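A protein chain is absent from this complex, but the other protein chains hold their places.
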Amino acid sequence: MNEIQVTSGLLLAAALFMLGLIGVLIRRNIIFMLVCVEIMLNSAGLAFIVAGSKWTQPDGQVMFIFILTMAAAEVSVGLALILQIHHQLKTLDGDAANSMRG
Amino acid sequence: MKLWLIPALPLIGSFILIVAGSRLSKRMVAIVGSGSVGLSALITLFTGYKFISTSATSFHYQAWQWMDVAGFSPAVSFHLDALSLVFIFVITFVGFLIHVYSTEFMADDDGYARFFAYLNLFVCSMLTLVLADNFALLYLGWEGVGLCSYLLIGFWYTEEKNGYAARKAFIVTRVGDTALAIGLFMLFQNFHTLNIQQIAAQAPQQWAVGSETAMVISLLLLGGAVGKSAQLPLQTWLPDAMAGPSPVSALIHAATMVTAGVYLIARTHAIFELAPDALMIVGIIGAATLVLAGFTALTQFDLKRVLAYSTISQIGYMFLALGVSAWSAAIFHFMIHAFFKALLFLAAGAVIMALHHEHDMYKMGGLKKKLPIIYWTFLIGASSLAALPLVTGGFYSKDQILWLSLAGEHGNIWFFLFALLGAFITSIYTFRMLFLTFFGNEKTHVGHIPGNGITIPLLILAGLSTIGGFIELPHSFGHFTVFSNFLNPVLPSVSVQEGFESIEWMIQLIAAGVALSGVYVAYIFYIVKPGLSEELKTSAADLHKFWFNGWGFDSLYDKLFVKPFVFISDINKKDIVDLFYDGLVWISNFFNRIFSYTQSGILRWYIMGIVIGGILLLTLGLIKN
Amino acid sequence: MILVAFIAVLMIGGVIAWITSQWNSILSRWISLIALIVNFVLAIFIWIQKPTIESSNWIVQFSAQWIPSLGVSFSLALDGLSLLMVLLTFFLGIFAVLISWNEIQERVGFFHFNLLWVLAGITGVFITMDLFLFYFFWEVMLIPMYFLIGIWGHENRRYAAYKFFIFTQASGLLMLLSILGLYFIHGRVTGTFTFDYFQLLNTEMPADVARWLMLGFLAAFIVKLPVVPFHTWLPDAHSQASTAGSLILAGLLLKTGAYGLIRFVLPLFPTAAAELAPWAMLFGVIGILYGASLAFAQTDLKRLVAYTSVSHMGFVIFGVFAFNELAMQGVVMQMITHGISTGALFVLAGTIYERIHTREITSMGGFWNKAPFMGTIGLIFVLASLGLPGLGNFVAEFLTLLGAWQANQVLTIFATIGVVAATAYSLRIMQKVFLGNFSSDKIVPDLSLREKIIMVPLVIAIVWLGLFPQSVMNTVKQMISAQFNTEQIISNDTENENGSK
Amino acid sequence: MQLTFYIAGAVAIISTIMVITRFNVIHALLYLVVSFMALAVVFFILGAPFAAALEIIIYAGAIVVLIIFVIMMLNLKEEAVDQEKKWLTPDVYVGPAILTIILLSELIYIISLGGASGVVGQVVDVKDVGKSLYGPYILGVELSGMLLMAGIVGAYHLGRKKKKVVHRFLEKIEE
Partner (left out) sequence: MEVSKINIIDVLPGIFLVTASLIAMLSIAIKRNHKLIFGLTTISLLGVFVYLLVYASNHRFTVEPLFIIDGFGTFITGLIVMSTLAISLLSYAYFEQREERKEEYYILLLLATLGSAILVISKHFISLFLGLEILSISLYSMVAYLRKRPRSDEAGIKYLILAAFSSAFLLFGMALVYSVSGSMNFSGIADYLSSANSLPLTMQAGFGLMIIGIGFKLGVVPFHMWTPDVYEGAPAPVTAFIATVSKGGMVVLLVRFFTQIDGFRFPVIVLSFTIIAIASMLIGNFLAIRQNNVKRILAYSSIAHMGYVLVAFLAGGRLGVEAVSFYLVAYFLTNIGAFGVVSILSDHDRDAEKIEDYQGLFWRHPKIATVFTAMLLSLAGIPLTAGFVGKFYLVASGVNTQLWLLVFVLAIGSVIGLFYYIKIIATMFDKSVGTETLALRPRLYLINLITLFVLSILMMFYGIYPQGLIERIQDFLK
């Protein structure tokens, strides 16, 4: 009974994913949103590693690395944008950025 | 064979007047207008002579094939037999006389050319109607005369009420025409042709007497006839039609067009004879109409309206005659009626013109001296209308109807009594009219003294309405039957019920007595004791009003058909169906608003949307699995 | 090739007219006039020269590859019906150009471009024998028509144009679905995927499928026709369009619906159509009476005339679904005569509008006094509209009713009552516009020479059709009797009986 | 082994909960680092030591630091924390929380029943990963380079200091 079930790993990933999701939903601060999206991406990476581990393939980890890359790139662009927005609107309120609607 | 020229000449005349009328001088217009009809009349004479001299049963001429579709192949072709000969004779001659009359009567009118154009077109249509060898062409003429009637009633179009009268005439007759059209559809369905002769020949073979189809078709044809001839229940248009110029009333609304119904029934007598019940209805309609219209005529004060109601009443006689299968009697009365009624209308027109368009009889009077020729001719016409015995044409024609309504094979005592009552009323209102107009004191100054153009046609017509009666004399009077013999190849003669031959002279005596007593009553009321009629009027005011308004038919129809139609049309002016499509637009906009609400521009909202979408997708998967 | 020429002349003419208008707007008028006259003469030429129509239905045929991979060909053919419709198109087209001679003063080139392209689309609809191409032309005619209404229309043009466009498009899409359904069913059954009309005839399919497919076609046609309750685009479009637009709408565009019924619905789905017949006839009658009632209530002259169209077109669907040769001949006649008479009434309304700048009949009256020529013309077309014998419309309506009587007597009675209603609304035009007292504050000159040139041929045409309709009927006879083989036998019998004249 | 996994998992979950509920961004980020580290442990247990290392180096090291840099650049003050307090009210989070719980329970149901059974824990070491990366997935690596380039170019363009920022802002107010 020292083995870890795949389902446990996936459930952990799912739980983290949902926490990230709830974070995106409830936080109005754009930085928080960005962070929570990172959590979601990370948990997706966890899921890949669980799956890769199940099949004893390196592919899961490879995917995780690419996710990592993407997360880094995304965060950098996102932060640059946040800087911009802070300059423009003097706030980081996601709800405030609603000049386009209808 | 110049048959086609008879209708074509007036048509050409009309065409010339329409196209070039405004550029022609009045003289030229008169020449073209009356000349074309005159020529037509001449050709009619010539044709009639040839017809009689060759003792042919019919002449036939086909101008061209009108249509030819799937067995429906009416041609523009004319068929002349004794019946149509009588009709074209009356149409062209009376028509010509009225044209001549009009050249003077209308001389001061702006629409001189237009008037003659319409009149010519009318003559053409009427001739087409009676000469048509098939029902389709007959229908063309039928509608054509309706059109001309419309145009001529509304001739003085600047008066709005004339336009309405014209429209009423057209629409009411069209109701009848609809019935006629449906009758034609049924005829075609049964015979696969609309050729009148073929149908007449086939009908007795195809149907037994009393056949239901024959009955229905007869009634539908009757519907057409009733509309055109202003019989119950479609009589309401004719009095209003008096809005037209007097020659129009004379020609169209007295002499010719309104008798088209009589012609139609006579023409299709083969079908009607297969449907005795329908014939009975014809008779009933005739009897009822003649009495109803007579009573109404009693109460009118407008000279022309009296004549209009009298026309309705007289056509009622014709219908009565048709109803008892007294075909030639009906046609005989038609002819005589055409003469004297045209005469009366023309004379009345002359009176009205002389009195500056005064229509009210109570404002006339004493014209006997001022307008002697008019008076005398009017007197002749009136006597004929009242059927004063022996010397008037009307006596002979009406007497025959009275006699056959009792003694004819389909006759009965009720018809006779109605006819008798009608005759009595007729002579009352006729002489009331005469007394009021020409006797007593002068109430309006006479302006225009009629010239030759007016008097000569009057004289000729007076002559005709006197002499005309002598071509058909009853048994008791020498039994001279040129007219019915002449018509015999087309219209079967009527057989008299047994036992009645002997009392014919009695009937004649009664009829003569009734007519004369009517004159006497009128004399009492309007010459001897002028106040009496007023008393009567006030004592029975409601009845008077009821009769005056033509037994309330107008208001009844108004409430029953016109008002509801106009009401429904008006409330639905904006088209209720459109609401449905507006509703669709509204729904679209509603959806738009709802969905637009989701596009709030708020980021978290959009994320929520995605999450909800995800939940839905997963739930769907769970449910379906 | 002559069929291609019909379309090409119009399309190219349209483009040239547009281009030349940059320099000279009169020139573009002349160009479009000439293009139409050329086509009209060509069509007349075919009519006169046509080989004996008894031999084959099809007078001229043309076919070329277009999108072979989808089974679409550029296939045109002309039979009697098409020929008549094409003749009518060019005939009315000429007057559409003439009537806009003075009325249209801005964007003349673009106007004529649109005008000619509408006509090209209509011509295409009438002569194409490929369902894809048919749909193609069906839609092609909408856009220019949209512009004709939307740019040169009256005050409420935008709404009207919208409505017109969306109604016709929506129904057209349903037709597209049906066309495709037919295409695939035929393809599955026979293995050849084609849009060719002749091959798609007699496609075997289950009854309920046929019913649905037919409804798709029907949708497009009854909206165009229009049948109540799909008619509400028509009064708006007709009354808001410029005179030429109304003329084309009433005279031609509605006819495409009728044409579609005859050409496609009946031959492609004979049994399904037969099942539907009583209902279709019922809707025809409703249309006749409802349109008449609405026409009677209108005070806008063009709107009034528009509703008369609804009423008159009721006869078309009524007759089409009577399923016999008589009614069908009546329908064809109705298409032509309605085109002429209603077109003429719209032209008349346009000329009146040019004079007094209103379409309200309450502010008209007594025009006969000042403009007797106009009055006479008006009278003639009013009479045509109420179905007076001697004018073309009578022949049409009489034949339709006569034929329909054999199919359904109760409904025919009601349809015939519609004629009375027609009298009521038609005479109302006469009464309100030409009769009555002339109010002196308006200047109403009589028709000008140009307007006479438009009106007189129309009058001649309507009278000619009323008195000598046989030449027209002969043209379509072959086509119609091919559709009603069974009826032919009956009619032969009666012809023998009638023949002895 | 199993116990370690569950403990690490629990730490990850708890610290993540802390991340999303903190009002102060820096605090949240620190919890985030904890969460990442716990995950690194999980990775290790799952037999992915390379991934575990990267998790710490890149996520906890690079990314979080980057975020902190930006926060410092923005110079967020105490008001920001108050602001966060104001924003995070029950009416904001109840709805989303319910939605998420629905989604989570669905996922839990699916994952626990849905046939992804099996055991994990077999080590796939750096060598295998490296072989795989520079073997079949070499083009992927190249592409990830392009990905980073896009990110860098974008960040460079967007993050460049603007000269007329204040002016623009005022302009916006004037509107």
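Letters A, B, C and D name the chains as they come in the text, with residue numbers starting at 1 for each one.
Everything below uses one rule, namely that a contact is a pair of C-beta atoms (placed from the backbone, for glycine too) under 8 Å apart; a residue touches a chain by one contact, two chains touch by 3 or more.
Because the structure is a prediction, the values reported are computed rather than measured.
Looking at the complete complex, one finds that the omitted chain is in touch with A, B, C, D. Interface note for the absent chain: among A:4, A:22 or A:62, the touching residue is A:62. One chain is missing from the display, and on chain B it is touched by residues 588-589, 591-593, 595-596, 598-599, 601, 603, 605-607, 609-610, 612-614, 616-618, 620-622, 624-625. For chain C, the residues in touch with the chain missing from this view are 65-70, 132, 135-137, 139-140, 142-143, 146-147, 150-151, 158, 161-162, 165-166, 169-170, 173-174, 176-177, 180-181, 183-184. Listed for chain D, the residues touching the missing chain in the whole complex are 106-107, 110-111, 113-116, 135-140, 142-144, 146-147, 149-151, 153-158, 160, 162, 168, 172.
The rule is simple: only the chains that are shown with their structure count from here on.
Geometrically, the chain at the heart of the complex, using CA-atom means, is C. The chain pair with the larger count of C-beta pairs in contact, out of B-D and A-D, is A-D.
With centres set at the average Cα position, the gap from chain A to chain C is 65 Å.
Between the Cα centres of chain B and chain C there is a gap of 37 Å. Under the contact definition stated at the top, the residues of chain B that touch 2 or more other chains are 604, 608, 611.
Residue positions 21, 25-26, 28 of chain A each touch two or more of the other chains.
Contacts between chains form some other arrangement here, matching none of path, ring, star or all-to-all. Of all residues in chain B, only 596, 599-604, 607-608, 611 touch chain A in the complex they form. Note for the complex: chain C touches chain B at residues 163, 228-229, 231-232, 235, 293-294, 296-298, 324-326, 329, 366, 368-369, 372, 376, 379, 383, 388-390, 394-395, 398-399, 401-403, 405-406, 412-413, 416-417, 419-420, 423-424, 427-428, 430-431, 434-438, 467-470, 473, 477, 481, 487-488, 490-495, 497-498, 501. For chain A in complex with chain B, the touching residues are 21, 24-26, 28, 33, 94-95, 97-102.
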